[in-house]
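Input: a single structure, listed below in structure tokens.
The complex is shown incomplete by one protein chain, all other protein chains being positioned as in the whole.
Chain IDs A and B follow the sequence of writing; residue 1 opens each chain.
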Amino acid sequence: MQTLRYDIAAPRAAGGTRPIALVGVVASGNLEVLLERGGPADRCTIEIATTAQGFDDLWAAVTADVVAARGGGGLRIAINDGGARPDTVALRLAQGIRLIEEPDA
Amino acid sequence: MFGYDQAMRDWNSKQAARAARIEAGSRFATGKLVDPADLTSFLEAILNPGDRVCLEGDNQKQADVLARALAAVDPAQVHGLHMVQSGVVLPEHLDLFDSGIAKRLDFSYSGPQSARIANMLFGGKIELGAVHTYLELFARYFIDLTPQVALIAAVSADRDGNLYTGPNTEDTPTVVEATSFGNGLVVAQVGEIVDKVPRVDIPGDQVHFLVDAAKPFYVEPLFTRDPAAITETQILTAMLAIKGLYQPYGIRRLNHGIGFNTAAIELLLPTYGERLGLKGKVCTHWALNPHPTLIPAIEAGWVEQVHCFGSEVGMEDYLRARPDIFFTGPDGSLRSNRAFCQTAGLYACDMFIGSTLQIDLAGHSSTVTTNRIAGFGGAPNMGSDARGRRHPSEPWLRAGAEADPDGPAPLRRGRKLVVQIGETFGDGNTPMFVERLAALDLAEKLDLDLAPVMVYGDDVTHIVTEEGIANLLLCRTKDEREQAIRGVAGYTEVGRGRDKAMVETLRARKIIQRPQDLGIDPLDADRSLLAAHSIKDLMLASGGLYRPPSRFRNW
Partner (left out) sequence: MSSNLTRQSWYEASARARIAALVDTGSFAEFIGPEARETSPHLPIFDLPRQFDDGIAVGAATMDGAPVLVAAQEGRFMGGAFGEVHGAKLAGLLRAAATLKRDVVIAFDTGGVRLQEANAGELAIAEIMRAVLDARTAGVRVIGLIGGRAGCYGGGSLIAGCCSTLVISEQGRLSVSGPEVIETNRGVEEFDSRDRALVWRTMGGKHRYLIGAVDAYVDDDAAAFRTATLAAFAHPATLDQSVLAAEQARLETRLARFGDAVDGRDVWATLSITDAATIPDLATADFLTAATHRESADDAR
């Protein structure tokens, strides 16, 4: 098990007021993404717990692309990975950012 | 004038040989009916060493009783057979080679035996003729691979040998036509002997012997995909295909290769397709096995007609209740025909779309790995541009114009859309995009003339992944083609090796289209779009007519 950490420049801050959001499930090929607010509005930190070794570059690329596309500034994101593929990772991150930006119920 | 001594040549040798087989076999039969207890002895009597034999291993149905009996013959009496069959499916099909009963093999598909057949080929236990497509092998049955003996499977027979092959008719008429009229011997295993067959699929005078297996032949459910297993990414690729290809090209006539991406397309027609206003404009005429996942689209009125290669376990009653859609006999049950359906896919369809395991930088695609040889089946027939086609259609002409915009229109052939669809990473997180196909390694290992390529790059017109659609018709150079492929290869090494500037140029020229370019937000690709979420939903959509096999039940 290793923990990867990325501190990424975000083009815009995450909107909305929800303090936290959670998407996904830790199952084979899936992942859990917990999003919380905190930290500078122009940065997004992402911490990933994963058992697969040697995919640091891939995680770096995917997380950078999602933040560039979806924003997420001012968020602290924590991931538990169940061996998900990059497209699933990108999807869950995007779902998470969208969810935390949704108006409170 | 040329001095042919016509009196010396025997022009009846094949008929004489067949007559000898019939005489030898008749010792174990009453009329045409062979005693099942004597089946192995019967086969030893009718077969000669070195015979060319077709043992019906179709894609789905298997002449399993005949296969077991053949595997039990004495190799001292029967050896060195040349097996010509579509499918190498049962263990017995390969046991024949282990024991020396068979020596040489020409085939098309070996899915369930792909690992063992690879081992046996590497180990020199099988002399390989060639791996074919279905239609190609059928064609050779009439030229240079005509079977001398065909061992086939039917549902039932009457005592005259009239056969009912039913929904899983598949390859049988083709095999019998070649064998019987090529003066060979036809032996059929049947599930039961009846006074009158429900319909005559094969006339009795083409059949020489029957054996009552007293149980139905074995059929594998290959074309059922559980909607519960469809992922959001597969749904996204389906949305891209529908909006980015089916809609603009106006695809009415098509074939879907089996897979979860195409199952997702089928289940998105009544929902996403409906939203786009496409009913009646696309997906009206199909060359397709009876996929349960097409049921909602059929019930919603999308489909006019389907011709089938074979049947599918559990669909029999549904097919019987939908004769407007499917080809059925006077008895009401489905009539399938692989040879004609393959031909239909080749010449009468404007699009093939299916999945694969590997695509390289030229667009060649293959399902081969170094340890498994699954063969080709029908995919290359479906997934190729039929250059013999002459009748025009809008999608065909449009694709042709995209490929060759500068040529004079009256001399410009159209193109069939051949689409490869899939996620950039497949099972086990292995990348779909590679620099070098495993097929090349296999060709080296087996000393083959050709690497086993499923669809050649110059036939592929589009590639659809979760990253977008690459239109190879619009590429003018090898570099453009390579970057178009890299541009939809996502985070695979191939994808990350892209020339970013060039990919943006290709995007501007619409050679690459991203989901956003088509107005699709990947976040909208969720399971709520599926017209059915489970096998049970499919059953309910069919009004209870679809009876799913046990392995798919959760009720």
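We take it that contacts are C-beta pairs under 8 Å (C-beta built on N, C-alpha and C of every residue); 3 or more make two chains touch, one makes a residue touch a chain.
All figures in this text were calculated on a predicted structure; none of them were measured in a lab.
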When the whole complex is taken into account, which chains on show are touched by the absent chain?
A, B
Quick one: say which of B:E299, B:D317 or B:D404 touches the chain that got left out.
B:E299
In the full complex, which residues of subunit A touch the absent chain?
1, 20, 22, 25-27, 30, 32, 34, 36, 49-51, 78, 80-82, 105
What residues on subunit B make contact with the chain left out of this view?
228, 270-271, 296, 299-300, 527-528, 531-534, 536-537, 540-541, 544, 550-555
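Here is the rule we go by: only the chains that are shown with their structure count from here on.
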Cα centroid separation, subunit A vs subunit B, in Å, comes to 42
For a test of understanding, state which residues of subunit A touch subunit B in their complex under the given definition.
58, 61-62, 83, 85-88, 90-91, 94-95, 98
What residues on subunit B touch subunit A, complex-wise?
231-233, 423-425, 429, 466, 490-491, 496, 522-523
